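Of the protein chains in this complex, all but one are displayed in their positions.
This part shows chain A:
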Amino acid sequence: MDGGGRVRTTWGSATDCGPFRRLNEDALFACPPLFVVADGMGGHDAGEVAARIAVEEAGRLADRRTVAADDVHLVVREISARVRGAAPAGRTMGTTFAGVGVAHHHGAAYWLVFNIGDSRVYRYAGGELDQISVDHSVVQELVDRGVIAPDEALHHPDRHVITRAIGTGPDAEPDYWLIPVGPADRMLVCTDGLTEELAGGEIAALLGSVADPQAAAEQLVDEAVRRGSRDNVTAIVIDVVTLHAGDDARPGVPGELSAGTTNPRETPAPVPEVDR
């Protein structure tokens, strides 16, 4: 089944403690088919430990060719158990967990995007930057309910208060998205240290102008640090290199037709609609 729509990726990553932090409580894992960031929290080095556990567990999926949501689900369970076990009595530590993996469904290649917390996954394609993941944050709840406008969220005092994380409450369930891989997709996985400093337009401009993914990741992080990020900053940039259409690849795999729009049928079938 994996003859069609096989994806090869190239990627680059960067992380920086930032000028004000003593510890880097961000961690990342980048190796096909999985690219993950974790933003730990918990005081002292607890956040560091939680984030490291998260990427260690994610690393277990590194030898796969593809990942599925069920795989990620199990990894999250495992992280949750280990983080709880590692937390000293009376202390809580936790971590965000966001990333993208390459998944296959019926011969087509997909980005499996997942998220717990306020780290983010974006897709840059055709000059447009789309935020795929949706934060688990108080501010996002306010935006969803229409209480505040999205641009107010950028400066809202509660913008760092997240409502879901691994290790802190009941077993946290990630949200998932499955998006067909486009031939020229560039994915960005980052922690909030980056999005706090750089606006979407600035991120898009940089992703559009720096071809090498490693250079792009470094420049994104450097720019956030240069602006005096008060948080740790982490970014992974993933590019699609080639889409191998195997021998049995059927027409219609996303890689070939991702930009296509559906053609109306020339003669719509003259049938009545279902009476309801």
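Simple rule for what comes next: contacts are C-beta pairs under 8 Å (C-beta built on N, C-alpha and C of every residue); 3 or more make two chains touch, one makes a residue touch a chain; residues count from 1.
Just so we're on the same page, contacts and distances are computed from a predicted model.
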{"item": "Hidden chain of the complex, named as in its UniProt record, picked from \"Amino acid ABC transporter membrane protein 2, PAAT family\", \"Lipooligosaccharide transport system ATP-binding protein\", \"Transketolase subunit B\" or \"FHA domain-containing protein\"", "value": "\"FHA domain-containing protein\""}
{"item": "Among A:14, A:108 or A:190, residue touching the chain not depicted", "value": "A:108"}
{"item": "Identified contact with the non-displayed chain, of A:69, A:153 or A:210", "value": "A:69"}
{"item": "Identified contact with the non-displayed chain, of A:56, A:78 or A:175", "value": "A:175"}
{"item": "Residue of A:7, A:28, A:41 or A:189 in touch with the missing chain, whole complex considered", "value": "A:41"}
{"item": "Identified contact with the non-displayed chain, of A:127, A:157 or A:201", "value": "A:157"}
{"item": "For chain A, residues in touch with the removed chain", "value": "18, 20-23, 25-26, 39-49, 69-70, 73, 84, 86, 88-92, 94, 96, 105-108, 110, 117-118, 134, 138, 141-142, 145, 147, 157-158, 160-165, 168-170, 173, 175-180, 191-193, 196, 230-232, 250-254, 257-258, 260-265, 268-269, 271-274, 276"}
